[in-house]
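Removed from the display is one protein chain of the complex; every other protein chain stays in position.
Naming follows writing order (A and B), and every chain is counted from residue 1.
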Amino acid sequence: MSEQLTKRILTELEDLILIDPHTHINPHSAASSTLADLMGYHYYTELAHSAGLAREQIEEPDLDPKEKVSRLVPKLADLQNTVQVSWLLEMCREFFDFDDDRITTDNWESLYDCAAEKMAQPDWEEQVLNKSKLEQVFLTNDFDDLLEGFDTSRYIPCLRTDDLVFHLQKPETRTRLQNATQIEIQDAASLTNAIGSLFDHFTSHGARACAISLPPDFAPQPVEASTADSVLQGMLSGRELTVDESATISCFVFWKLAEMCAEHRLPFDLMIGVNRRVYENGVFQGQDLFDQRTSLILYQKLFNAFPQVTFPISVLAQTSNQELVSYSWIFPNVVTNGHWWYSNIPAYIELDCRSRLQAVPQSKQIGYYSDMYKLEFALPKFGMYRRILANVLATDFVIARNWSEERALDLGKLVLRGNVERIFGD
Amino acid sequence: MSEQLTKRILTELEDLILIDPHTHINPHSAASSTLADLMGYHYYTELAHSAGLAREQIEEPDLDPKEKVSRLVPKLADLQNTVQVSWLLEMCREFFDFDDDRITTDNWESLYDCAAEKMAQPDWEEQVLNKSKLEQVFLTNDFDDLLEGFDTSRYIPCLRTDDLVFHLQKPETRTRLQNATQIEIQDAASLTNAIGSLFDHFTSHGARACAISLPPDFAPQPVEASTADSVLQGMLSGRELTVDESATISCFVFWKLAEMCAEHRLPFDLMIGVNRRVYENGVFQGQDLFDQRTSLILYQKLFNAFPQVTFPISVLAQTSNQELVSYSWIFPNVVTNGHWWYSNIPAYIELDCRSRLQAVPQSKQIGYYSDMYKLEFALPKFGMYRRILANVLATDFVIARNWSEERALDLGKLVLRGNVERIFGD
Partner (left out) sequence: MSEQLTKRILTELEDLILIDPHTHINPHSAASSTLADLMGYHYYTELAHSAGLAREQIEEPDLDPKEKVSRLVPKLADLQNTVQVSWLLEMCREFFDFDDDRITTDNWESLYDCAAEKMAQPDWEEQVLNKSKLEQVFLTNDFDDLLEGFDTSRYIPCLRTDDLVFHLQKPETRTRLQNATQIEIQDAASLTNAIGSLFDHFTSHGARACAISLPPDFAPQPVEASTADSVLQGMLSGRELTVDESATISCFVFWKLAEMCAEHRLPFDLMIGVNRRVYENGVFQGQDLFDQRTSLILYQKLFNAFPQVTFPISVLAQTSNQELVSYSWIFPNVVTNGHWWYSNIPAYIELDCRSRLQAVPQSKQIGYYSDMYKLEFALPKFGMYRRILANVLATDFVIARNWSEERALDLGKLVLRGNVERIFGD
């Protein structure tokens, strides 16, 4: 009974037109050109490297895309068990009529060619969006992105702020900021003005969120302008900052961002828990890990200080999920946001999805985002989530709580789409 | 097969007469008078507030109970997915013949009136106890509670000690202590005498436990009377204590409580992990959260120092459950106690219940307590636990280990009732 029920709910969920509220899509080149764009995704390169493929093989300068794929394919056998490879296969089946059960040294080349041919069709991007039932795709834009030359009603700008908060010490960050805003950074006041100018630029181009990823030990707090001023003087003089001074500047900028989110009525996406460059010799984007010893209690002051700002929160450590559930259950401005990176595998999504649906108001849950770099990934990633969601709706709601299928389905649609629309507004 | 089996076990578990080993019941007003007593439970007010209802709407002074319910009802739609609302519906169905599948602006008023009528019946309290199969209900009494005017064989006193350990610095706490014991607090010796006097009072009125909730960073250790004396002098002089001094007094009092538990043969319920007032503008009782970064290793000295005291332990963070399982498996005086607050949702109870039944001696597990403020909540809360327990017994014992149903059922009865009787004695 439960199997049929899950299938019926899943079929209905598959009809839903999606908004993907967090991706790394380049709107000027949203879809892929070759299979190398798919298999070059860090999930495959880092897993292949982890299973023994040398980084130099993967990241050789000017590597031909077909050659790159030919080097990765033999390693797929060692990775076949991973859910990430199941995404790859699903894309190949759905987009390229691939019907083998794995990609091997024998069959990859025809797959590559078939993919290249399809991807070369002028409407490939449209085809992918249609097949994936994707209506809108949120971007992750550098703060100095011009936001021009693409359709901002389809590709929604979001202001990514990691560089501002954590790399303002680098002269090139400040140069970029000055160039983007035409404001010279001299002190806390001009820095604040520059940040405000970025928000004006982004919101005037339809931005719907400010976003940042944060290390596990980050603890936001307000910083007096005078305190920031004295550290900024040191920074601008070219002196290397102490650890404490760096933290002061990070906190100052972060708090300003929250203030601007309040002023410009933008949600502030917090992606909590990543340590950058833990594996120094890893492949591109395959170097970051985490320390599970973190807590949302570090954000207590922030959540209290900005009741008018919505904070959609992603946690990297699965062990943080219960805190996320509980903080969303108590704080009106805290919202659960998807299943991020190392938590984005079925065993963890299932547990996290169940606990959220059991204890967080239904209006405060953003079910899923793809985090994709290329448009083709929305299909298998949302597919994975929908299957888990359908099963949880069937088991925990229709069966355990005697809900009608329609009611359970409405709940599913809300977390998959309705909340995205309402929380990120328009 | 498994479905029928679970159902049979559940039916048998439902026949069991219960003792609820931890509640916040007021024995002078145990059952509810109106639906506002149920919907005023912090789970509903805090979730409604989290979903957008202003605190002022909920906590307006002298708010009429019916008006209060009318304000909460529209928010129930946003909370319908939560297990807490499923408790509410189950109470309405079981106690008030409600047969809609949700409480709405259309149907709430007749429900309210029906409930008010039933609750006005002179034997309502008895009806609730009977229908809930509740025999005894443990209380959480302030240390200066007179413990008079109620049937202490039904409503079992327990000495709650948070104020003594964490708020002795407040003059009113000391005044209450002096009034309750007729002992003037002048130094460590008189403080010890006063605490002893409380234990005499409580045990002479049939108390069965001492209880306390503790923050995640609390680390109990013995404190010399002379050390306590010097801090107490500062406190009594009206000087504000340093953080270290406060910790010293907390440790001194806590350790004394453990000594008194040993002397009076009382179990010491430890509820570990809560941070108070994290969300300062939250509704009443909806302000507390937690920091998952805690460990039972902080209690190493305590568990070693008091082998003769039983410590029933509840943990707020679900990530603490494996430590609880392991410490209960090793320390003879550590016992698992229920599923507390933010861990009291099916996704977590299920995992915690399974791990405890797989690794902790069956005699050392207190399956569940309701933590309720009003008597009607025992029914849906124990109901939720029993369904999970029945499923675990069916799956992990009858099916996976080939136990007879009777044997699995005996295990279920032990954790639901037998252990409560034995551990808290009489």
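Criterion: a residue touches a chain if its C-beta (ideal position, glycine included) is under 8 Å from a C-beta of that chain, and two chains touch if they have at least 3 such contacts.
Just so it is clear, the model here is predicted, and its values are computed rather than measured.
Trainee: Sort through A:180, A:247 or A:345 and give me the one touching the missing partner chain.
Mentor: For the chain that is not drawn, the touching residue is A:345.
Trainee: In the complete assembly, which of B:22, B:339, B:364 or B:381 touches the absent chain?
Mentor: Considering the complete complex, B:364 is the one touching the chain left out.
Trainee: Thinking of the whole complex, not just what is shown, which of A:318, A:337 or A:419 touches the missing chain?
Mentor: Among A:318, A:337 or A:419, only A:318 touches the chain that is not shown.
Trainee: Which of A:51, A:120 or A:236 touches the chain that is not shown?
Mentor: Missing-chain contact among the listed residues: A:51.
Trainee: Touching the absent chain: which residues on subunit A qualify?
Mentor: These residues of subunit A touch the chain that is not shown: 46-47, 49-52, 78-84, 86, 101, 275, 278-282, 286-293, 317-319, 342-343, 345-348, 351, 387.
Trainee: List the residues of subunit B that touch the chain left out of this view.
Mentor: Subunit B touches the chain not shown through residues 293-297, 300, 303-304, 307, 319-320, 322-323, 325-332, 351, 354-355, 357-364, 396-397, 400-404, 407, 411.
Throughout what follows, only the chains that are shown with their structure count from here on.
Trainee: Quick one: report the Å distance separating subunit A from subunit B, using the average Cα coordinate of each chain.
Mentor: Spacing between the chain centres: roughly 39 Å.
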